[in-house]
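Handing you this structure, nothing more for now.
The complex appears here minus one protein chain, its other protein chains still in place.
Then we have chain A:
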């Protein structure tokens, strides 16, 4: 039987199941196959904070969404074309996001009376008419997997665990994904348990064969490779890119990397990744708490290391006092905040942009710090290098604001040429800079206002620094009123004077009257929305801030160049507050704090409304 093959330009798949069903792994593998095939892609993992919420319940649902296309794309997609639902909870939790006509592949084995009751289905949705608007493919995934693995020396329970690989095989057939990598991956992952490796591969192949032979699937789909810029690509998540960026920064700054960190969702993967790269001289220190993490990083910086601490919002709150110490002692330090939904514990696995004001102002005294925010998973690499450049050149703590969406999301990354990475090294001070061989630890560079960085071990430059106000130049303790006023202003001027590139505006015809501005991870959804508007003939300009402090010098000019400025943020208007105060521009805010990224369609509607309004 030859089945029909249909061409598509893009597809959005969501795998959903119980936390224990292996949906993240399934999504990862499908993504790897898709990346290898050459599509552009973007992913959105979405999982509960609980490691194992009660099986089969709505809070226990874990999902992984993948958008892939034959052209370059910017987001993991708004609404799935295909939902793989491993149980009734997964169906119920995700159905609301599915447009009519979408495909639903359900694991019928899990639609038992008990499981239906757990999530409040009074009747079986597969049997009543409630799913009539969608194309449902009812597949007994569990029992098919168990049957496929009959020859293996496995308990029924172990055999059932491979059902995610059966599903992956089926989807791989349905979308013409290459299968070799998944087979190699399973062999490596279960190298020490060959029987499990063989069973998973068998389940994977059985799923593929099922698609090929069963009547349930009459059509398969092809999405041609994307025409992306020439180069070598790999798929990368924001956290991994950020870790690589820190290593690259260490190499480019010619400073050993010291990470002081305390595990916290969603930042822990940066600690995990960096701890693998000791051959680069990377020291990773898992501290007793958040305060010790940043303290150790600052201590290492005093000793001449590139000191970094990685955390999320609650951790930044705890680190505030030490960051202030870094501000006043003027030492390089990078604080990575992978933002998550707050306040307090909030929703640890959900994304938000709500730490901007804390990054800007969350310390006692006048204590300005530069703030850099990456705009995509792969941009985390460049943003980390930029944060390090500023920290080292200006001797200052720098806040690097990633978020949960960037951290766990992934996209193809065109690898940079190592030779093109910036040299961000700065020489340590080794000679006295005062009269009669004196060393003045707070005598500043005239251009950057940075103070000398003289590290222990340097003879003749012995000096003391600390949190008490310092006299200009000598750094000795000073309570002189005028000196304090001077030092507060010098520290502020140093940060305000940091060289950041101008804000670039994307306004193809130059005649748009509405500017949509963003920062951080909203870049993808905003750019996708802007495309929609333009495709429909609308005019809108787009600009994106990667530097939040200091702001690019032309920011005010850009904002004032448009009749209306729309600023979507996943907070209640934090950047809008800063911009209104600074430039007296009447920003139009669009705010949602649902723990999820914006959808392109949603933002397109908002932009259109702003264009249409008087």
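By definition in this document, contacts are C-beta pairs under 8 Å (C-beta built on N, C-alpha and C of every residue); 3 or more make two chains touch, one makes a residue touch a chain; residues count from 1.
Operating definition for what follows: contacts and distances are computed from a predicted model.
**Q** Assuming one chain is omitted from the figure, identify its UniProt name from "ABC-2 type transport system permease protein", "2-oxoglutarate ferredoxin oxidoreductase subunit beta", "Sigma factor-like helix-turn-helix DNA-binding protein" or "Monosaccharide ABC transporter membrane protein, CUT2 family".
**A** The correct option from "ABC-2 type transport system permease protein", "2-oxoglutarate ferredoxin oxidoreductase subunit beta", "Sigma factor-like helix-turn-helix DNA-binding protein" or "Monosaccharide ABC transporter membrane protein, CUT2 family" is "2-oxoglutarate ferredoxin oxidoreductase subunit beta", the UniProt name of the unshown chain.
**Q** Which listed residue (A:149, A:291, A:390 or A:406) would be found touching the missing chain in the intact complex?
**A** The one listed residue touching the chain not shown is A:291.
**Q** Which residue from A:17, A:48, A:307 or A:595 sits in contact with the chain not drawn here?
**A** Per the contact definition at the top, the residue touching the missing chain is A:307.
**Q** Which listed residue (A:68, A:244 or A:590) would be found touching the missing chain in the intact complex?
**A** Candidates A:68, A:244 or A:590; residue touching the omitted chain: A:244.
**Q** Touch as defined at the start, partner being the missing chain; which of A:32, A:267 or A:335 qualifies?
**A** Checking each option in A:32, A:267 or A:335, the one touching the absent chain turns out to be A:32.
**Q** Specify the residue from the set A:343, A:457 or A:510 that touches the hidden chain.
**A** That would be A:457, which touches the missing chain.
**Q** Please identify, in ascending order, the residues of chain A that touch the omitted chain?
**A** 32, 35-36, 38, 181, 227-235, 244, 247-248, 251, 256, 258, 260, 277-283, 285, 287-289, 291-292, 295-305, 307, 321-322, 324-325, 329, 415-416, 418, 421, 456-468, 476-477
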